[in-house]
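Only a single protein chain was left out; the remaining protein chains are all shown in position.
== chain A ==
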Amino acid sequence: MSLLKVRDLSVAARGRNLVDSVSFTLDAGERLGIIGESGSGKSLTATAIIGLLPPGLSATGSVLLDGHEVIGAREGELTALRGAVAATVFQDPLTALDPLMRVGRQIGEVWERTERRAGRPHGKGDTRAAVFSLMDEVSLPEPERIAGAFPHEISGGQRQRVAIAMALACRPKLLIADEPTTALDVTTQKETLALLARLVADHGMTLLFISHDLPVVAGIVDRVVVMRTGVVVEEGPVRQVFATPTHAYTRELLVAAERFDRALGAA
């Protein structure tokens, strides 16, 4: 059974379609990338999938998340669904963390919520142990110090690891990563990608990876959906799409990426 089935999804603002009739499916355990330039509607698509469109935007069509219809569902049903099925890692790890809460507690809150929902009793010591083990899983050093620090006291890469640990604490079936490496420097980017790939494999999670960066996407997903101005222009296995792009826009993206690589190589 497919974990996520998107059919004819459109997102409109004031009568204009920002996302237009997007359809794709994502099977359990699969890793799908949505690529496109900014404004292509890739992030809006991801937001609509979890029913979190900002006010003023409305979605039509159908999104079946783990068998439940998201479009038109009440907020209460969505709250239950979201926690159990999907978790998100955002682009900017600084704004993704509460600036006034120590990071250990932020991870702990999510873990405790997940335990409560599953109906498992837990004590203070359990939370502490769980937080340290989650931090260990995302390779955060010095757990004692970092757990007690505020987000502005740790590095960008560490913040993103904290955000990933929080997503992981939900034990989601579907992990949505919305440009998770864009705000990081190149070295940290590589480490974070490797970490995501390892965690997705270890936990058998399904991955929806959103990015504008072709090489980044190519390294982590099996299949890609290419979006431009709100429509899907190409879809297929990552090797096939990159080896024999059928749409002019995909070719443009590839050429741009190659040129960029050469420029880097020459430098």
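Heads up, the rule we're going with is that a residue touches a chain if its C-beta (ideal position, glycine included) is under 8 Å from a C-beta of that chain, and two chains touch if they have at least 3 such contacts; residues count from 1.
Going forward, contacts and distances are computed from a predicted model.
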item	value
Which of "Phenol hydroxylase", "Threonine dehydrogenase-like Zn-dependent dehydrogenase", "Peptide/nickel transport system permease protein" or "Nucleoside ABC transporter membrane protein" matches, in UniProt, the chain that is not displayed	"Peptide/nickel transport system permease protein"
Touching residue (missing chain; options A:63, A:84 or A:195)	A:84
Touch criterion as defined above, residue of A:135, A:163 or A:225 at the omitted chain	A:163
Residues from chain A at the interface with the omitted partner, ascending	50, 52, 54-56, 75, 79-84, 86-88, 90, 92, 95-101, 106, 109-110, 113-114, 117, 144-145, 147-150, 152-153, 163, 166-167, 169-170, 176
